[in-house]
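Apart from one protein chain that is not included, each protein chain of the complex appears where it belongs.
We call the chains A and B, going by the order they appear; numbering starts again at 1 in every chain.
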Amino acid sequence: MGMSSIDSSGIVTLITDFGLTDPYVGQLKGALLSSSTKVTIVDLTHSIAPHDIPAAAQTLFSSFQFFPAGTVHLTVVDPGVGSTRKILAATGAGHYFIAPDNGIFTILLKQNIIEDVYQITLEPGARSTTFHGRDIMAPVAALLAKGERLSAVGVPIIKDQCTTVALPGFVEQEDHVIAQVIRVDHFGNLRISIKKSDLDRIGAAQSQMRIAISGMEIAGLSATYSSQETGSLCALFDSDGFLEVAINQGSAAEILPAQLGDQVTLWFSR
Amino acid sequence: MGMSSIDSSGIVTLITDFGLTDPYVGQLKGALLSSSTKVTIVDLTHSIAPHDIPAAAQTLFSSFQFFPAGTVHLTVVDPGVGSTRKILAATGAGHYFIAPDNGIFTILLKQNIIEDVYQITLEPGARSTTFHGRDIMAPVAALLAKGERLSAVGVPIIKDQCTTVALPGFVEQEDHVIAQVIRVDHFGNLRISIKKSDLDRIGAAQSQMRIAISGMEIAGLSATYSSQETGSLCALFDSDGFLEVAINQGSAAEILPAQLGDQVTLWFSR
Partner (left out) sequence: MGMSSIDSSGIVTLITDFGLTDPYVGQLKGALLSSSTKVTIVDLTHSIAPHDIPAAAQTLFSSFQFFPAGTVHLTVVDPGVGSTRKILAATGAGHYFIAPDNGIFTILLKQNIIEDVYQITLEPGARSTTFHGRDIMAPVAALLAKGERLSAVGVPIIKDQCTTVALPGFVEQEDHVIAQVIRVDHFGNLRISIKKSDLDRIGAAQSQMRIAISGMEIAGLSATYSSQETGSLCALFDSDGFLEVAINQGSAAEILPAQLGDQVTLWFSR
């Protein structure tokens, strides 16, 4: 187990499924600031679909690396609140991570980013049975942002004890892989459940790849949206390295149409 | 009238009905930061339904206590902007509150949290006839966050002069109360217009309570969501103390279905 000596950046990022209509996000921020008025709070997103742990895991993994080392990343998607599920605090790649033990760390664990994991045992004060994000996780996040060590808030556990969840992937065949649409973004771009690094490993020749989705076929990969004519369908790697199906200055989700979970087949030669 | 000596936390929270699409929230934040670049701004919510004063009153009351003492809570739901309605600044429980005089302080007044109330008379500069949140309330909030006293921004008035609004409540009978759905949250949980403290006062035996809503009946109260099987309907007290009808890992609003204003009957023995 590492020594986990991290200099705090004073920043706490938030990923939740709370939405922005209810006062939940505000109350959680109040709890953070009540523990430390010096903390800088950054909203990553509060629009994770309710209880969608794989989406939270992906957003956390895609985003943490853009923050300075020493940042505390608090992810509250917590359908098991009030049950016996643990609350975890971990270190990895110079960052802190706090979340319920329900699979939110799945990708960080698979990618060997997580180093030390602690079960939070600190009880910062009175707590409800329905909102541990506000009553336990936020005060602990503020403590870490103030420079406390993990050993001050919990007890170490072994990584293998952490809960993981199944994540959307792909099935590899001789001359094709079958993947699926795992996100439809605000622009109507479709994220596919396979990354550039997967295709490199498989040895698929990208220039001759054909991508079948919703009865349409895309030939080859583009470097940028704008290397295509306006309105034409293309496939490229997005800024997180995932395969993406997009339309230059249009919405692929509307035009195809396509939605979450739709099957995508990539034909290739090696 | 108290002395209202409050040490500012430097934090200003915002509750508005502006939504996030228009530049109104940004302009108000600009006005705050133009008065003081040191202020820490926290969004509680900008999704109060347009002109819904009771919802703003409830969100303010539910949220302020989670912030450090010395915080300024600015609530801008202001259908009377440009009329002769007053703008108020008040102290209570070590916090500052700023809002138009239209009932936003109703719950804070009923709960005897408000201590001193001032009518804001300061004119911070040029002002529009349609956006006093930006042109008057934000600069005053920044002044209080910088350490100014209420007497620097207005003149004291007596609490009984403040406007109040009717709030959703319940009707008590011999063996039941009739309440209503007052909020449907992002998770589809239904907030009912009665609190644990009300039921304690009535002397209703909670273990044998039966709750009738949308033709369904719930027997007894749960301690947590997860003490129920996944997908089963339950009733519990939410993190603000209100009765809540919920489905473990599901949406009660969708399943029942139910919506704002629906009647809920609680049968009990004393």
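General observations
Rule of thumb we're sticking to: a contact is a pair of C-beta atoms (placed from the backbone, for glycine too) under 8 Å apart; a residue touches a chain by one contact, two chains touch by 3 or more.
Because the structure is predicted, anything quoted here is derived from the model rather than measured.
Checked against the hidden chain, the listed residues A:232, A:251 or A:265 yield one contact partner: A:251.
Within the complete assembly, B:20 is the residue of B:20, B:152, B:171 or B:223 that touches the hidden chain.
Within the complete assembly, residues 17-27, 29-31, 33-34, 37, 41, 50-51, 79-83, 85, 128-131, 134-135 of subunit B touch the chain that is not shown. As for the chain not pictured, it touches subunit A at residues 9-11, 13, 15, 20, 40, 42-47, 59, 62-63, 65-68, 71, 183, 185-188, 223-227, 236, 238-239, 248-249, 251.
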